[in-house]
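For this depiction, one protein chain was excluded, whereas all remaining protein chains were kept in their positions.
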Amino acid sequence: MLLDASFAGAWPTGLDPATNTTGGANLTQMSAIYGGLFRLVADDDGSNAKVVPHQAESYEFADGGRTLRIKIKPGIKFTDGTPFDAAAVAFNFERDMKSTCTCRPQWPLAEGGISTEGNDTVVLKFTRPNGAAVNSMVVSNVNWIASPTALKTMGEDKFKITPVGAGPFKVVSNKLSSELVLERNPDYFVPGRPYLDKLIVKSVGDDQPAYQALLAGQGDAYEGMTTTPLIEQAQANPRLVVTQQPATSPYLIQLNTKIPPFNNKLAREAIYYATNVEAIKKGLFKDWYPVSQTFTAPGGLFHHPTVPGYRTYDLEKAKQIVQQLGGLTVDLGTLSAYVADQVNTALKTQWEQAGIKVTIHSEQLNGLIQNFNSGKWQAMLQTAGAWDPAAGVGVGFRFHSGVPFSGVADPKLDSLLDQAAAEIDPAKRDQLYQQAGKLISDEAYGPFILAFAPANVVVKGVHGPGLTTKIPPVVVNTGIIWDEVWKSNP
Amino acid sequence: MLGSPSLRLVGKRLLMAVPIVLGVSILTFWVLNLIPGNAAQQLLGPEASPDQIQQLEEEMGLNRPQVVRYLDWLGGAVHGDLGTSLVSRQPVTDELGPRLAVSGEVVGLAFLISLGLAIPVSLLAARWPNRMLDRISMVVSTTGLSVANYVFALLLVLLFAVQLAWFPAIGYTPLSESVTGNLRSLALPAIAIAFPLFCFYTRFLRSDLVDQMQGEDYIMTARAKGIGPWQVLLRHAFRNSAFGLITIVGLNLSTLIGATVIIEQIFALPGIGQMLLQAINTRDFIVVQACVIVFAIITVLANLLADLLYAVLDPRIRYGSN
Partner (left out) sequence: MAVTEAPASSVLAVDETAPAPARKWLRSLAIGLPAGLLVLIFGACFVLPLVAPIPKPTGGDVLSSSLPPFSPGHLLGTDPNGNDIFSRILYGGRSSLIVAISVNLLGLALGGSLGALSAHFGGAVDTIIMRVLDVFIAFPSLVLTLAVAQSLGPSQRNTIFALAFFSIPAFARISRAATLRLREQPFMVAAKLSGTSTWRILVRHIAPNIGPQLMTFAMLGMGIIMIIEGALSFLGLGIPPPAPSWGNMIAQGQLSLSATPLLVVWPSLALFLTVIGFNQLGEALRARWSGR
């Protein structure tokens, strides 16, 4: 059985976990080739999502969260026949830590913090408690274990083209950012898996060509559709199945509280009151995505739909504040993308109704980076949050004072976020994140819009967890569990 | 019939091409350095810290002065080594070959289609000027020249791929995999490129033929001798018009490069246009540089070839340069 899958991304730097720099966007390729020490699973409707050991057998925290022991499943072999053991995992961890990818783990490693115990256990030692370590594993490159022997024989430059792992599939051929052909790994450690004999991953420029390709029978599955009119059209098409993934990262308007106008809390409040989230939800997205008032979303951990005292749309109040301020001029930017551009255009209209003067601009990556580095930006439409707020591009990326992409410097918030990331007990974490959300809302640090998640579209007859069932996306897209994807004969 | 004057002409023109290509390479390097952002930023994405970016910049050698990087590149380029991609770390020349083949195939098909249609249509139109076929061909070609090629491509996609599903909407099937699949995957892009060309050639050829049939003395003479109209048209008028057509085809080749960038983007073809655009987006300037040089060489050679053919076919020019 062959499956053609496509997605609107690229893997320009190859598929070696330690040298790949587009990690978060390449979940499909990575999990197909390497399998993963851990994976995120959920019930079919996306609820009860949790990180479970996969190539790992089990894990345990010790030392109040300062030590993490990961036990490896016995008997796994890389597709080159070499053993998948603690030494191999430690070798990968060491290598991955030197990566320049943003998917490199943010471990507060102690000196010599990566070691092995016996043949099957890797030990990580941290300088401070790190309760989110396992949850953040699924969004970082350390989850993908490459064969050290194959790497040594091939050399880095060749390995990144035809990498060797212990996942459900083996690489047949790989044209960077274009086409990756995979075949079934007959020695995969889960008996009877994968179901597919062959998996081809293609990069497609945009949602529109991908949609056409699915209809023309050129592909079976497409991950990460974001263009609303096309999602609607795909839904109406009886030959396609659309699965809207549970949202985990809400869009928010980051406000730079370090410079005018948003160093003034009143100006920030005006933005809260002038933003009509319900209208955006209805008009732009036809009620597809849930509104969020904090950095969590229904698909993620620690979510609460409302924050007490959150300032919702109130045009009169907004006008009043703008008048009180003697006018307000705002420069609102975003990283160019279909959804973000649409939202910004709508925000401009709404804010102007409150008497705010708004210019919007949609940046290319370098422009965005320059803006942040210069510190002169005023407002940015961004996504914040992740399935686990402490993992990936989590809440810290937008609100922690120590990050270049944050507009907030509040020691109280920093401490809440730090404590929450370190804490092991979920109940305590929940409480801390609720406090953080309340603090952000009270101080009007940045209004949240709605929690957006891409949709996966398949041709009727294709089934699989994360493809036709819901699994919360860990970074951008959902981590599809490719070993359990199958195709019924039409 | 290639005499030594022609050879000398080739030599002279080739020599003139060297500074042009060199100039293009310098201009490219300079222009690329104007583009904000670099490959390191682009690869690491919006969440990278300044330290991470700096680390990668150093690994890529982006922190060296511009002149040093250019001379380094030029040193390799003279020996046919166009460098190593900043992003994939693979030799650029390895990737250029297959990509050029794809683009070449599309453009070749487009020429075949456009000339294969334009020549018979123009002949028929010129045989009976102002009759139905002539009028239709003039309206179609006039209209066609005013349609943006990307709009035309989108219309093709909408109609033949989305609505009728006769052709795949995107992608490329290699010739080695399936001949029909290959042709099917290239049909729409080739037509999208061919249609404006067809319009252009038809207008040119038809006007030129009609002009000759109505005005030129030797045509009158031939007709007076009682040679049939078809024969006059084919043997005399068309042979003469072919000169001009060849020049135009040669000149078109260079402008087609631009068309392939857009068309390859729309149809997701792994050609050199797509390679260029991807490289610009990832700021992989070594690859951009290579693509630009290849384009410049094609442009210069195409112009040279058109001039030469003209010189070989038209005796006046050859003697003139003597």
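Each chain gets a letter, A and B, in the order it is written, and its residues are counted from 1.
Simple rule for what comes next: a residue touches a chain if its C-beta (ideal position, glycine included) is under 8 Å from a C-beta of that chain, and two chains touch if they have at least 3 such contacts.
Since we're looking at a predicted model, the values are computed, not measured.
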Touching partners, among the displayed chains, of the absent chain: A, B
From A:Ala62, A:Val172 or A:Ala279, residue that would touch the chain that is not displayed: A:Ala279
Among B:Ala39, B:Ile193 or B:Leu269, the residue in touch with the chain that has been omitted: B:Ile193
Selected from B:Val106, B:Val232 or B:Val300 as touching the chain missing from the view: B:Val300
Residue in contact with the excluded chain [from A:Ser173, A:Thr345, A:Asn373 or A:Ser415]: A:Thr345
Full-complex contact with the absent chain, from B:Pro46, B:Pro129 or B:Pro229: B:Pro129
Touch list for chain A against the chain that is not drawn: 206-208, 211-212, 227-230, 232-233, 279-280, 282-284, 336, 338, 341-342, 345-346, 348-349, 352, 360-362, 364, 367
Chain B residues touching the omitted chain (full complex): 19-21, 23-24, 27-28, 31-32, 34-36, 129-130, 134-135, 138, 142-143, 145-151, 154, 157-158, 162, 193, 196-197, 200, 203-204, 207-208, 210-211, 244, 247-248, 251-252, 254-259, 261-262, 265, 276-277, 280, 288, 291-292, 295-296, 299-300
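Everything below uses one rule, namely that only the chains that are shown with their structure count from here on.
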Interfacial residue positions of chain A with respect to chain B in the complex: 10, 12-14, 21-22, 24, 100-102, 157, 160-161, 175-178, 202, 204-205, 209, 212-213, 215-218, 335, 364-370, 373, 393, 397, 403-405
Complex contact set, residues of chain B against chain A: 36-38, 40-50, 52-53, 55-56, 59, 87-90, 157, 161-162, 165, 167-171, 265-268, 270, 278, 282-284
